[in-house]
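A short worksheet on the structure shown next.
Missing here: one protein chain of the complex. Every other protein chain is in place.
Up next, subunit A:
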Amino acid sequence: MTVLDTPAWRPRADAAPLLPDPEPYRLLGTPAAADLDPALLGLLYGQLVRGRRYNVQATALTKQGRLAVYPSSTGQEACEIAAALALRPRDWLFPSYRDTLAVVARGVDPVEALTLLRGDWHTGYDSREHRVAPLSTPLATQLPHAVGLAHAARLSGDPVAALAMVGDGGTSEGDFHEALNFAAVWKAPVVFLVQNNGFAISVPLAKQTAAPTFAHKAVGYGMPGRLVDGNDVAAVHEVLTEAVERARDGGGPTLVEAVTYRIDAHTNADDATRYREESEVAAWRAHDPVELLERELTARGLLDDAARQRALDDAEAMAADLRERMHAEPQLDPMELFEHVYADLTPQLREQAAQLRAEMAAERQS
């Protein structure tokens, strides 16, 4: 045996097939769009219109004091909707804090999806029932969870895939690296969706990475990278669906970079005029995910004024319901603070619960 015969010497995979396309993949407005299923496009359109309205309504709720904060995904609705719709019922979604919309599109009650941001409980929906992990605030930390869940499913012979969402800023975290490495080594059925929206709060892409694209990072881990126009909902949906199916069929993980733009500030508490030009925002407004699909549908005769109005009315009804229910004061039981720390209360927590109960009783009497 010489070094040439040892496993360490030779490359372990051919890099070329893993490389992303040189330009973001697009469908809408291209000849390939003619093959798209009208029913799917109709479904995506209805969800996009609802999604846009949801972002507007949630932002309004922050101004009315009903939400502590809202990180808007306005401009990124195509990614949010496509991510949710690429999954089957038994698959799992692992969202970041900007992905409330994907959580809602997955079927979670819009009010339950907002409890984190309203502040009445951290996670308001049943993660196990909906197969949606809690919205993750610490950046990229949800990615290894997705890998572990997908790995566990694969070990159990269970055809379940996980889709994990992260932003461009999150790719700089160590957990991003560790998750992708584990996923590739374990061939875990997981898809990583990087929404490259141009900014990590105020820090632009150039200060975040020197990689050719985020999709190129896949090659270093030994998984395919896909680059897609993140505002083209048909393209994102197709790329994610293919990746999820491939994962479920034992093909291993995929890294998808969706190029998009954060139209709103980081949150309602942020002032984006301090770090970016309005001309850039205007350029992206002209590449709006809802309008891109509208143009396609209209050109193909799949959307008339009546259908558009139906979609808007449906979104308005959702927003009105959300508004009304969010204006109701949440019913809180402070004693619940102690209930879910451990399976059973420790002696010390029993004492502290008794203390709080007494304090509340005294408060009621005064």
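Some observations on this one:
Rule of thumb we're sticking to: a residue touches a chain if its C-beta (ideal position, glycine included) is under 8 Å from a C-beta of that chain, and two chains touch if they have at least 3 such contacts; residues count from 1.
Basically, contacts and distances are computed from a predicted model.
Between the listed names "3-methyl-2-oxobutanoate dehydrogenase (2-methylpropanoyl-transferring)", "Cysteine-rich domain-containing protein", "Transglutaminase-like domain-containing protein" or "Urease accessory protein", the UniProt record for the complex's undisplayed chain reads "3-methyl-2-oxobutanoate dehydrogenase (2-methylpropanoyl-transferring)".
Touching the chain that is not shown, out of A:T123, A:S172, A:S202 or A:T298: A:T123 (per the contact rule at the top). The chain that is not drawn here is touched, among residues A:G75, A:P95, A:P110 or A:P144, by A:P144.
Among the residues A:L28, A:L44, A:A179 or A:V219, only A:A179 touches the chain that is left out of the figure. Of the listed residues A:L48, A:A113 or A:A133, the one in contact with the hidden chain in the full complex is A:A133.
Contact between subunit A and the unshown chain involves residues 92, 121-123, 126-129, 133-134, 138, 141, 143-153, 155-156, 162, 174-175, 178-179, 181-182, 185, 336, 339-343, 346-348.
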